[in-house]
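What you see is the complex with one protein chain gone and the rest in place.
Each chain gets a letter, A and B, in the order it is written, and its residues are counted from 1.
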Amino acid sequence: MKNLQKTYEVTQKVERLFEVTVTQTDFWEAVLYISTQTEFNTLSQIACADWIEEEHFLLTYILTTDARDKNLMLKLTLGREYESMPSVMTLFPQAEVMERDLHEMYGIGFEGNETLYDFVLEQWHDLPPLRREFDTLAFVHEHFAFKGGREDNKDVKVEQKRRREEAKKQKALEAAKQEAKKQETEKQETEKPKEPNTHATDAEETQDKKPDTKEAEDGQ
Amino acid sequence: MKFTTIDIKGIISPFSAIGKVLEHPKTVCYPAQTKTVAPGYRGFHTNILTDCIGCANCQDVCMNDAIDMITIQEEKNPKNKSGCIPRIDYGRCCWCNLCVDVCPPNSLALGEVCIQAEMDSNKFLFFPKDSSC
Partner (left out) sequence: MDSKLIKIFHGPQHPGITGNMSVELDLLGETIKYARTHVGYLHRGFEKLVERRTVIQAFTIVCRICVPEPDPNEENFARAVEGLAGIEISERAKYIRVMVQEMSRLAAQMLWMGGQSGSIGMGTVGQWSLFDRDLMLDLFEELTGGRVYHMYTYPGGVRRDLPEGFLLRLSELLDYLEKKLPKYDSIFFDNATFKKRAIGTGVVPKEEALKNGYVGQTLRGCGIRRDLRKDNPYLVYDKLDFDIPVFDGGDVYSRALVRRGEMRESIKILRQVIAQMPAEGAIMQKLPKHRKFTLPKEDIYVATESARGEFGYYMAGDGTEHIRRMQVKGPSLIHGFTLLEKMLIDEELSNVAMIMNSLGICPPEIER
């Protein structure tokens, strides 16, 4: 650990997990140094994340100690355009499978690894599937048919709106009827003018809406 | 291990399995005898139609797109604004219980029935059993 802190800037992420960032050109030197001079001498995973917005892959070599009590994330960024990395197979034989996996899933080359043939996908000529631009849904639509019998699905938002408008119309109709009635009665007794009943319907409606939205929020 | 000495214990002891003959069998003979499932088992859905408000929260959260919202035949809940209730495609559902977790009036639940056989896979679309009556 001390050796490592002398040469590289180490940040602690959480308890027993450390992070070192290097550049692509320094990588080989760093991994050689760390695996021979520090306690982090075993590789337990090579992780890769595709940051398509920033146009790079973030490769993370997760190294661990002989005592298996700490992990170190050795990070570097790599361009997305099918670039290649030096293979770490000579240092860690277990890297063979991981590099094969990354080669297949992201199209990253590893110089020095002879086994970069098919891993889990057989005769795959499409884009490497874990790159972000590979669209699973489009792939599924292209290659598979969906089961029928589910076309009567309704969009609830549309349905709610439609029903609310229907209800409104209904109400307006009733209100109009009542108005007509009232006007009739008003004609008969013209002494006491009443409030216009449009207000009343408005208030009713807002009251109606409230429980709906409230209940929907409960589930969030 | 080299077999210079004969491993007598290792040869004799496996025969103790014969003692199992005397034990009472624990098999559940299925159609005659059914196993009761534990309370809280995640079987087929049930829905209290008098409570369901048709909010489609369950449809939104279901990551398998297993839920369709279908217009209800006979309205049981005046508060149901959309007039729709969920229908579940058991070809896709994984009984994860998320739709139950997000249901605002707690009307949707997973019941104890879990056996269904059909010849036609398109028949696996179910309205949850109405548990209000």
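In this text, a residue touches a chain if its C-beta (ideal position, glycine included) is under 8 Å from a C-beta of that chain, and two chains touch if they have at least 3 such contacts.
Predicted model, so just to flag it, every value in this text is computed and none were measured.
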| field | Neighbouring shown chains of the undisplayed chain, as defined at the top | value | A, B
| query | Among B:M69, B:L110 or B:L125, which residue is in touch with the absent chain? | reply | B:L110
| task | Give the residue, chosen from A:K13, A:K168 or A:K182, that touches the chain omitted from the document. | result | A:K13
| remark: For chain B, residues touching the missing partner are 1, 3, 7, 9-11, 13-14, 16-17, 20, 26, 37-42, 60-61, 63, 94-98, 102, 110
| task | Would you write out the residues of chain A that touch the absent chain, in ascending order? | result | 13-14, 16-17, 41-45, 47-51, 58, 60, 62, 64, 66-71, 73, 92-94, 96-98, 118-122, 129-130, 132, 134, 136-137, 220
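We adopt the following convention: only the chains that are shown with their structure count from here on.
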| query | Where the CA atoms of chain A average out and where those of chain B average out, how many Å apart are those spots? | reply | 28
| Touching residues on chain A, where the partner in the complex is chain B | 147-150, 152-157, 159-160, 163-164, 211-212, 215-220
| request: Quick one: which bits of chain B touch chain A in the complex? Just the residue numbers, please. | output: 53-57, 59, 68-71, 79, 81-84, 89, 91, 102-105, 121-122, 125
